[in-house]
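Complex shown without one protein chain; remaining protein chains in place.
Chain IDs A and B follow the sequence of writing; residue 1 opens each chain.
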Amino acid sequence: MGAQILFFLCAALILISAIMVVTVRNLIHAALWLIATLFGAALLYASLDASFIAVVQVVVYIGAIAIMFIFAVMLTRRELLIKTDQTNANWPLALGLSAVMLVALGYVIGGFGVTLNTTPAAIPAGVDPLTLLGKALLAPEAYVLPFEVASVLLLAAMVGAVYVAMNKK
Amino acid sequence: MNFWTDPIKLAFDGLMGLFSSWGMAADAAAVVINLLGIVGLISAVMVLDILLVWVERKVVARFQDRLGPNRVGPWGILQPFPDIIKLILKEDITPAGADKVAFNLAPILSLGSVLFLWAVVPLAATIYGVDLNVGLLYLVAAGAVGTLSIIMAGWSSNNKYALVGAYRMVANMISYEIPMVVALLIPTMLAGTMSIKGISDFQLEHGLFFFLTPLGALLFLISAIAELGRSPFDLNEGESEIVAGFHIEYSGMKFGLFYAGELLHAFTFGAFVGVLFFGGYAFPLPWGATNAFVAVFNVLFKGMVFYWVIMWVKYTVPRIRIDHMLAFNWKFLVPVSFTLLMVTAIFHSLLKDTGFWPYTLGMFLVNLIFGWLLLEMLRSRGRAEREQAEAPSTAAQAAHH
Partner (left out) sequence: MIPLSWYLFLSAALFCIGLYGVLARKNAIAILLGVELMLNAVNINLVAFWRYLDPTQMGGQVFAIIVFAVAAAEVAVGLSLVISIYRTRGTVVADELDMMKW
């Protein structure tokens, strides 16, 4: 019962703030609402026993990505002062497409029916998911290659970002 | 005996009995008691915070050869209370053009990001908020919330000084997060856990981490001072250029929340240095391992000692320029921290099976040699730069003669 209340609170926080992200006019507010969404998702991860993911969500998304968004909005500030619409001419089409997508996804998920688990699987006694995660990330027979590729991607993106945004004089 | 080892359990059982006798369901009573515990911990920390105002003012006065507060109460110890009354009575101003919600939320988040930290501080073997298996990352995550509060304050004030201060502070905090995380990885690696209580307990058996990684402790202290935004890294306030930085527009108790948050943050990081590198709750008084009250004293005592070290640095070293601050981080601390991590990892795996004394002495020696090499490199670099700076002037002088 308590778990369900927690789930509904998190889901309400995530969905309401996500709707605010895509609708508010002031982009700084949109970025702050994004932080609320991300925080709700972090709570959800914590309730799913994925403590590492929950904390990394706060560190990476709130501590780095959201702050970068706020910086970017400030650096392009003149756009904020324009009092015109923040949506383009195609927004009804976009709304329709998203609604169709939602119905379609809902239909597919509803169609899974009884094949989906209704309760979380039991974590075996003496098993710490955090230790397993550490081993999985670095074991050659598990995910070390994707992990290293991801770090190379991050490095390449970082160098590229510095190069692109550098003020060439 | 139970009272001395586990007073919290005793209080829990007592309250549980009381609530049950009132006819409350067991799990509802547990929720209420846990909430009471949270309120109790936060209240205790905030009372400590009031005391810290007095400590800070008294210590800075001594550094500057003054007396400090000495009128209200013995040694001026009651001085914070008139301060608080003054702050509460002041006019509470929200500037025109400010973003009201963000403006009012920022001081709360700023103090909150510090109070979050106390959830994971192991005050004794039996007294801690929660034993997270990702405790050290949680420490970094709370810092991320602090960064957010500062950028909110700076942006929502609608003031360019505030915005410049916030920019500087965020650049500072995001940069210095990297050496801090790497410095935290060292105890994680040595203890084999990210849980702060686990690290604290590990040092009970294997000796203080300060002796295994003194440079790691120093790195953590430096990046913690930068994270706090205290001098020499107090570019966010920079009284002489940007007046008060991100909290320029705040008045009354909202300013008080920033101020209280800063003091408590410094003390909290002092406590973390003590817990992570100086043996947790069982050092310097070894009875802390079994006696909860001695343990709490140990943690608070070490917190005060390192809080004093942070104040010592703050009131001795002048503020550095922003490009120097970023260069110091990216060109010095980050490479040094990564190298130190690798060196520590290699010698840890080489030496860990050699017994207590060879291991401890070996690790300490490795750190000493590493530090010496670092100093030599800095010295030769400094000499080269000085010669380069002096060379044209001597040439000019020779030409003049």
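Operating definition for what follows: a contact is a pair of C-beta atoms (placed from the backbone, for glycine too) under 8 Å apart; a residue touches a chain by one contact, two chains touch by 3 or more.
Model, not experiment: these values are computed from the prediction.
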Among shown chains, those touching the left-out chain: A
Interface with the undisplayed chain - residues on subunit A: 3-4, 7, 11, 14-15, 18-19, 21-22, 27, 30-31, 34, 37-38, 41, 44-45, 48-50, 52-53, 56-57, 60-61, 64-65, 68-69, 71-73, 75-76, 79, 85-88, 90-91, 93-95, 97-99, 101-102, 105-106, 109-110, 112, 116-124, 127, 129, 132-133, 135-137, 142-143, 146-147, 150-151, 153-154, 156-158, 160-162, 164-165, 167
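The rule we apply is simple: only the chains that are shown with their structure count from here on.
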Subunit A - residues contacting subunit B, complex: 28-29, 32, 35, 51-52, 55-56, 58-59, 62-64, 66-67, 70-71, 74, 128, 130
Of subunit B, residues touching subunit A in the complex: 99, 102, 132-134, 137-138, 140-141, 143-145, 147-148, 151-152, 155, 163, 170, 174, 177, 194
